[in-house]
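For chain A:
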Amino acid sequence: MIVLKDVHKSYGRQQILRGCSASVSLGEVVVVCGPSGSGKSTLIKCVNGLVPFEQGTITVDGVSVSDKTTDLPALRAKIGMVFQNFELYPHMTALENVSLAQIHVLKRSRTEANARSEALLARVGLGTKLASRPSQLSGGQQQRVSIARALAMDPKAMLFDEPTSALDPEMINEVLEVMQALAQDGMTMMVVTHEMGFAQRVADRVLFMDGGEILEDTPKAQFFKEPATERARQFLTKVLTH
Partner candidate 1 sequence: MNYRWNWSILLQEPYTEWLWSGLQLTVAISLASWVVALSIGVVAGVMRSLPGGALRAVAGVYIDVFRNVPPLVQLFLWYFVFPEIVPESVGLWIKRDLPYPEFVTAVVAIGLFAGSRVAEQVRAGIEQVGSHLLPAALATGLRPMQAYRLILVPLGLRAIVGPLTSEFLVTVKMSSLSLTIGILELTAQSRHVENYTFQGFEAFTVATVGYLVIGLCVTGLMRLIDDRVGGAALRKASS
Partner candidate 2 sequence: MSNFDWGIIAKSWGFLAEGMALSALLVLVATVGGLILGFGLALMRLSQNRLIAVPAAAYVTVMRTLPLVLVLFWFYFLVPLAIGRPIGSLASALIAFVMFEAAFYCEIIRAGINNVRPGQTEAGLASGLRRFQVMRHIVMPQALRAMTPLVLNQIVIVFQDTSLVYVVALHDFLTNASIIAARDGRPTEMYTLVAVVYLIICLSSTKALDYWRKGRAA
């Protein structure tokens, strides 16, 4: 579904990504973890072309992201993205947030889009908050709206960039539960996160990144029992004991 081959990205003289290769198959849930500054967020933003990269290739559903002839907006419509800071549109209600791209990208009628939005918001547990503005919602609620907004495009895959890092502790679970339900429904997911509990429960494979490189790419069970590299071992002990 998503294939990354030898991706390099620099920002000025700093190299952020050094030759990253990985793949996410249809229906797989891949968790990307690692210390801050390892390039995880940059990597995931390269997948839908929000961040350009200099070398290597990324293909999504067979379409190359860096090819100049690719219609990027059309590609992005097939991948959903959920951001760390939710990024709901503050001047619109929850319903309008979820319907906007449906109307202007998928060209659905307003009635059809709103009907789907209602159903999606109910699915993430916010059926009563259709007319609320983001400022009236808690962080956890906003992130769930954000997930509904991404799902509204009927995406083939979903990208999550540290979806719970900006949330108060008591709201993290409500979001993780929605994500778990998505995974169980068979969604292809690539998740950058620190939530190792989620990884242990839901992930199929784990990618460990450090200093711009993918150091580990192992099935979940093996990663948590016996990671191959020393760096990953250190990371796990620090993360799991706190």
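Heads up, the rule we're going with is that contacts are C-beta pairs under 8 Å (C-beta built on N, C-alpha and C of every residue); 3 or more make two chains touch, one makes a residue touch a chain; residues count from 1.
Basis for inclusion: all candidates are chains of the complex that A comes from, given by their letters.
Since the structure is predicted, the reported quantities are computational estimates derived from the model, not experimental observations.
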| item | value |
| --- | --- |
| Direct contact with chain A in this complex, candidates 1 or 2 | 2 |
| In the complex with candidate 2, residue positions of chain A that touch it | 45, 48, 50, 73-74, 76-81, 83, 85, 87-91, 100-101, 104-105, 149-150, 153 |
